[in-house]
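Apart from one protein chain that is not included, each protein chain of the complex appears where it belongs.
The block that comes next holds chain A.
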Amino acid sequence: MARDSSKFNKASSSKARSGYALRLAKKPKNQLDDVYEFSTDSRKLGRRAKIGMDLDRDEDLSGGVPDDEEERSKLRARLIGENEDDEQIDSADDEDLDSDAAFDESDDDQYAGFFKKVLPSKAKAKTNTVRFPEVDLNEDSEDEKMAELSDEEQEEDSDAEESGEDDEFIDVLDVLDGRGDPMDEDDGQPPKRPAPPPAEAASDSDDEEEEEDEDDAITEDDGLAASDEDVDADALDNLHSFVSSLPSAPSRKRKSEAGPSAAEPSQPARKRRVLKETGETGEENEYRPHTTGSKLALDDFLAPLASQPEALQALKDSTKPLKSSKIRTLNAPLPTRAQERLDREAAYEQTKQEVDKWSATMKRIQEAEHLSFPLQAQPEGKTSAIELAAKFQPRTELESSVDRLLKSAKLRDEDIVQTEENMLKGSSLSVEEVAARRAELRRNRELMFRADVKAKRVAKIKSKAYRKIRRREREKVDEEDSDDEGSNLKREVERARERATLRHKNTGKWAKQMNGRAEFDEDGGSRAAIEEMLAKGETLRRKIQGKGSDDESDDSDDGLDDEEIRQRAFDELERLKQDDEDAAANNEGTAKGVWQMKFMTDAMSRKQGEADKEVDDFVKEMNGIEDAAGEAEPSSGVAVTRAGGRAIYRPGTADQPKASSSKALPEASNSIPADGANPWLDPAESTAKVAKKKNEVVISKDSKATDKAKNKLKKKQAKASVGVAKAQDDAVVHIDVNNVLNLASKAPTEAEADDDDNEEVTLQERKLDMKGKGKGKNVAFEQRDLVSRAFAGDNVVQDFQELKQREMELDAPTEIDTTLPGWGSWGGNGTQAPKPKPHLIKKIAGIDATSRKDYGKGHVIISERVDKKAAKYQVRDLPYPYTSKAQFERSLEQPVGKEWNTRMGFQKATMPKVTKKMGTVIDPLNKLF
């Protein structure tokens, strides 16, 4: 029953807070915090919270505005969760609002005790309780009045009156309205419960809850005391309760000190402690059961109905919500403005969330370069061939007949696999057949590549022959050097080095090491090294066997001389040719099918021709080498190539730049075809000169330093002697007979040209001649002629300059003095000339001479006047988005039109921002989830 007793205590405390005491008790609390101050979230309240502090008109009308804030706040409409999201009705508030407290004396005033069913016990108690002098008499008088007014009621409820407990009775209306709290702990209040000091009530509701435990202890004592108490000892009772309350005071004090400032203001109120009479008078009878310890519960009322279980059950069900301790009185609704604001905020949150779902989409649409409506078109899937085939139904006659055929051949999709398998099963090849087939394939391949193979072989023969000859030559040269000591020594050293490095064997320490490392070496560096080593070993082995490094294994013709090598190559070619012919003869009959077709045969013959040509070339070249080898040393330093009967001389790299230029010269001059038709080529002297000059340049990279130096020196000398030579040359040329003849014949040729000959051609020819022999005198003559012609017009230049001067003056900025002479100045003798008046001088903007476009160009006048008619085609001011002239001009830089762009460029530049099909309805976007 500890819980019960605690409830008791609470009930008693709240009970104690009725009437004046209640108001009094609440005073300090009000000082603590206003209802609106209570709200922690001041942000949400905003300015409107203040407005809520005022009372409604109804409330105003309802008589006295309660003095203390608590009362007023009670009057004000309030909703759970107004200020805080998780606000709950705190128990203290709830307790305060028991039916009685909510409907206290002030209301009685107004409603003339209409709702007062029961006389407050105080009326009765007044007679037999000892009252402290501080108790407001006014209250009592009211009570008295009330008592008088409800006299009849009093009589009717005399039993109740006797019991003196008003709170035990529940107004049914209230219950139905949900206002009254039938299950309120007050109901079960013990009659002799001493009133706790108001200070306790004054403490904060939160504190109260915390205090509960402590209170329990106290009230237990109280309860015990009360149970011991006799009814008739009223005074004693009071005293007892007073005394019993005393020891608990310090603990409460401690409590209040521990709590926030809430308890402190209550301390002055303690002085005026009102110990209200709560005890009961009268005998205990059937109407006033002895209620020690147990509280009157709803079940007690329902007990008489036990005989009717159904009805009882129904009633129990209906009263179930009343039983719940959570059910409290509802607060009054918030003021509409506050309520609306809250609603708006909540609604805003919701809508914001909802709208935010669209934000990415809308941003995309806004920023899109191009929109094509409908935006949410279904992606048109591509129908695959399989899909089409599956759907196919033969409709036309042709289709159905084809289908029938396929069906009969079992080649339709359904049974084609089966058919194929059957066919495969049925076919089996014999060995002969396979062999024949392979042979045919091979033949085909051979046919296809015969020309290629032949070309390859020819190339091989060719290169072999070349190499052999080359090697022979080199050996010849080497032989000359080989007998000297130095080279021998050198070779020995080289060999020793090779052996020393041990890089020619796979068994060496190094090689093993490298092999071990190979697996770690990812980039293959060691592998390369090993390969290098193996290659070296191979070459060494070859050397030991007396072979060249690049010789083929079938090199059996070592002892042969060039002629024989050549002969051998030719033989080989001959053999090749023979083979070829044989093969062709063999294939003559067998070729069939594709090979018989014209384009194939054509292609093959073409390829064959190419290969043959190569052979011919080789043969020719071999002969050519023979000639060249016979005539000129291959090491002459001048590479001579023949192309179409003309020899081209260019410096070539030679192993031995020993070749004397004098030796090369005659060949060069010989090789140039003497062409009489070309006048520039026939004088032998000039060609000789050219050749000489060319030979001087024959210095290759690998020529010796001495050669280079010599060449340089030669060049210098030549340069120095050029001037002298030129002078001499000119002298010689001027006395040239031909030239004299040319000059002499000038007049007649011109005369001739007038008739029909192409004078320009002759002139040009002559000019060319002149150029070859230096500048003639007729240039000077032309100059003089030109000068004389230049002044054919009279004063042209002068006129033009005057014109330009005029123009410049016209365009120059001018100042016009608009002073009227005589105005604003004195006349007569001795007067000073008036000063120039700046405000009368009109300045006309213009362009001064130096900033003109034609400044410094004497032969041209460029008009600087503004083309006013064309000004309309220009833009006056910088258009909006651009922030500089350059940006704007770049926007015009590239023309957009079809005429200046490719089709793609035009389409890209003129792509519309929005495209839609004509006449289609554009549906709003659907939100997809």
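The rule is short, and it goes like this: a residue touches a chain if its C-beta (ideal position, glycine included) is under 8 Å from a C-beta of that chain, and two chains touch if they have at least 3 such contacts; residues count from 1.
Operating definition for what follows: contacts and distances are computed from a predicted model.
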item	value
Listed names "Eukaryotic translation initiation factor 3 subunit B", "Sorting nexin-4", "U three protein 7" or "Dynactin subunit 4", with the criterion being the UniProt name of the chain not displayed	"U three protein 7"
Candidate in contact with the missing chain, chosen from A:V355, A:A459, A:V493 or A:A909	A:A909
Absent-chain contact - pick from A:V477, A:V493, A:V797 or A:I841	A:V797
For chain A, residues in touch with the removed chain	357-358, 360-361, 363-365, 367-377, 379, 678, 680-681, 753-761, 763-764, 768, 782-783, 786, 789-793, 796-797, 799-800, 803, 837, 839, 845, 854, 857-863, 865, 867-878, 880-894, 899-902, 904-905, 907-909, 911, 925-929
